[in-house]
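One structure coming up, written as structure tokens, with questions to follow.
Other chains dropped; remaining ones untouched in position.
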Amino acid sequence: MNDALSPGGELLSLVGVGKSYGTVRALEDVSLTLRAGEISCVLGDNGAGKSTLIKIIAGLHQHDEGTYTVGGEEVRFDSPRQALDLGIATVYQDLAVVPLMPVWRNFFLGSERGMRRWGGLRLAADGMRATTREALARMGIDLHDVDRPIGTLSGGQRQCVAIARAVHFGAKVLILDEPTAALGVKQSGVVLKYVTAARDAGLGVVLITHNPHHAHLVGDHFTLLKRGRMAGSHPRAEIGLEQLTTEMAGGSDLAELSHELARPSVADPLEPPVSRETRETREERPQP
Amino acid sequence: MSASTTPDLLVQDRPAALRRLLARPELGSLIAAVAVFAVFAAAAEPFLRVSSLGTVLYAASTIGIMAVPVSLLMIGGEFDLSAGVLVTTAALTSSMVSYQFTAVTWVGVLVSLATTLAVGWFNGWMLGRTKLPSFIVTLGTFLMLTGANLGVTKAVSGTVSTKSIADMQGFETCRLLFASEVNIGGLTVKATVWWWLGLLAVGSWVLLRTRFGNWVFAVGGDASAARAVGVPVARTKTVLYLGVGFGAWVLGQHLLFSFDTVQSGEGVGNELIYIVAAVIGGCLITGGYGSVVGSALGALIFGMASKGIIYAQWNPDWFKFFLGAMLLLAALLNAYVKRRAERGPR
Amino acid sequence: AGCSSTGGRRAEEARAKAVAAGGSAVTTPRWKVAMVTHAGPGDAFWDSVRKGAEQAAAKDNITFLYSNDAQTQNQVQLVQAAIDQKVDGLLVTLAKGDAMADVLGKARAAGIPVITINSGQEFSAKFGALTHIGQDESAAGQAAGAELASRGRRNVLCVIHEQGNVGQEERCSGAQSKAGGSFQVLYVNGTDMPDARAAISAKLQADPSIDTVLTLSGPMAATGMQAVQDAHRGVELDTFDLGPQVVAGLKSGTVGFAVDQQPYLQGYEGVDLLWLYKSNLDMLGGGKPVATGPQILTKDNADALAEYVARGTR
């Protein structure tokens, strides 16, 4: 059934992957397959392990259990460099920019462009500046002075730099951890356009988002995480926006919420009782 | 709604360029250096003589040669407390190898280079392997080198200083390279000044114009972010330590070939002076920001202040007091200029 | 007043009403003499040297410039700075031997007469100095060693408070060559007295057979006395150089002997000989080294010395 959906070959796959931080078990027995020309959405509550999952894919962390294969070969990255060299580009949730460095240096960091005249030694600074300016302009961020330290940009502007960078250098796989979180409506639209464009160009995309609208708009496959375990894996055909929202909200949905908010007559709303349901989302369990 | 077309959009080029100039980390130190110069030019008549200029330049160069790699290292976010004694190690190694094996001095010089690079590599390797703070790692190296300098010298020479190698083959050519001086219209320029300028140019170019320089800023600014985008953090830092080793080698050879013999106990404390030069020159102690040219200005400020007080014949008992006050004032002026520059031309 | 106390400055003033202030008694022009030493800052020994030099400079109508740095390259730069200032005479210590050759050559080329003081006697003539005033450190060490031997000290601990200092090494090895019995060296940090005290204590505890501690400076002798006290053993303390506590120790018997090289004399004679040379082309001893030590001081000298030591000129 999945085969019918897969528009291309398998780019990478995780099987039964697990990961602990000290005594915190962040991931357990998670599997995921990414095919070329596919957008795979990873959804889940806060602390569900989404970022951990993509950090493993990106080579920032190593998995403790299970196998991770890229292009059919099992891998175990020591550093994100290796993932980048295999064409896996990532936007991290906590951004991975160096605040004091100029925007353009951040944009090209780790993938600097040398000048041929100097045997690639000397940076092609002007070209890099221009590229940065263009890439940002395309996202609706018109930054004249790309020599500004990136730390002085607004949150959304920084996010745009990180996304533009990944899009620019992503060769086969694009991994986006909540890319649209800090973005305005227009910028979000641009990012979603990029994502679909990347898919159409044959890249595989792993997209993490808390916005069911966004997810449903572009996703081909949905993987649901709950407290570090897989709580569902659906191809697009199997699941509608409504159901997706319900699953993401863990039972309640936004419509119900708006209903509730319209009548603000809860007994003591600042102290909602700790329901059994919230209990269930405890994210931290010791290992057996 | 109303702000869709601002006519002044076209003139934005100039302020941006100006601001870029003003925001350069070395601007403040340049002005501070000029101020220190002005103070002593006014306070000390001999300070303005050409021969004094040579002395000040020489003093600055012996700090500056090390300040270049040390500032790069600090921009890369690390310390090197062993830099001071490593210079002595370089001189001792060179001298003892040549003497003991009765070899051409060039052999000693090369063995010395290998030694300082090895120490630099050891620092970088320890740092990467153990994840200990560089303060502790290089403190360990510092103490061990201090001990080894003395222990080896005593074991080999029987005293705490080396034997003279002035009569050995190759000494003269080595001296030419490391310790000669040229007279340019009354101004005596020592070889260290050329080395300093050379290192300065190379260091500054590497930092600002190469991929490696980009990595230096990145590992100092945020090592984990740098790692996440594929910068080889440990390797970058190791190379920076190798740079310090190279600088120590140059200065060590200068000491040896201009003074013939080397005292094994020297160099302790100089590591701080190199760091001071880098910091006065605008390097952040936490890394990620600074400039190589600034470190040169820092070395110049230090050299001018420490020799200027002598020329001005201020009470020698208060020497350190004046030195501290001058440095503090220079740093203050530097910070003030930088803040003014950042606030923009209003 | 309630806060008043005994001793202190008032006592000092009462003790010594005045020291006659002698103005200059010569008619020579105001010359400029610079002294560049390898001293660390705030060293009591070098303070005496300076005092002697200043006294002589005042008498001889000389402007006296002093600078010091313990590191070779810096001391060389300071000598160069003195040459830049076109001084009329130069007093230099030669602790670093060969390293000074170049810069003293420059001084000679600039026509500045040089007298070397304190250490480096063997280099003095070679570098073209008029004469050398000081004490040969090895000879001083040997004198101390001979005295130790004559006192029957069998296991001596020599405390070096500046690791890698040539002069201190020479004192110890000189003493070792003549002392006979067992001889050990201990390195301590001369700028951290509590640490030095603990280090000497530790060494005395580690080796109970040590019967003598030999320190190399006045202040270190005072610290050594504390450590000896801590050890609760009959260990004798001997020392090079003087200081108020050393004299007090000599008097009370806690210090066996002190080897003095009369630092005041080194400074005073240095300036005075330069003046004599410039004003009358005189040279004491025809340019042969002038020895200011070693002089062995014991309990017998203590009383006479006390006054001068308190004044800081011995």
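A few points about this structure:
The letters A, B and C name the chains in turn, as written, and every chain counts its residues from 1.
One rule holds for everything that comes next: a residue touches a chain if its C-beta (ideal position, glycine included) is under 8 Å from a C-beta of that chain, and two chains touch if they have at least 3 such contacts.
Everything quoted here is computed from the prediction, not taken from an experiment.
Although just one copy of each chain is shown, the whole complex contains the chain kinds in the amounts A x2, B x2, C x1.
Here, only the chains that are shown with their structure count from here on.
Chain centre most remote from that of chain C: A (centre = mean of CA atoms).
Overall, the chain located most centrally, as judged by its C-alpha mean against the mean of all protein C-alpha atoms, is B. Each chain gets a centre from the mean of its Cα atoms; for chain B and chain C, those two points are 35 Å apart.
For the pair chain A and chain B, the distance between mean C-alpha positions equals 43 Å.
For this pair, chain A with chain C, the centres built from the Cα atoms lie 73 Å apart.
Looking at chain B, one finds that none of its residues touch two or more other chains. Against chain A, the residues of chain B that register as touching in their complex are 12, 16, 19-20, 209-211, 213-215, 217-218, 221-222, 224-232, 284, 288-289. Here chain A touches chain B in the complex through residues 58, 60, 79-81, 84-85, 90, 92, 95-101, 105, 108-112, 114, 121-123, 125, 144-145, 147, 165, going by the rule given at the top.
Across the complex, chain B is touched by residues 41, 65-68, 71-74, 76-78, 80-86, 96-99, 101-102, 162-166, 169 of chain C.
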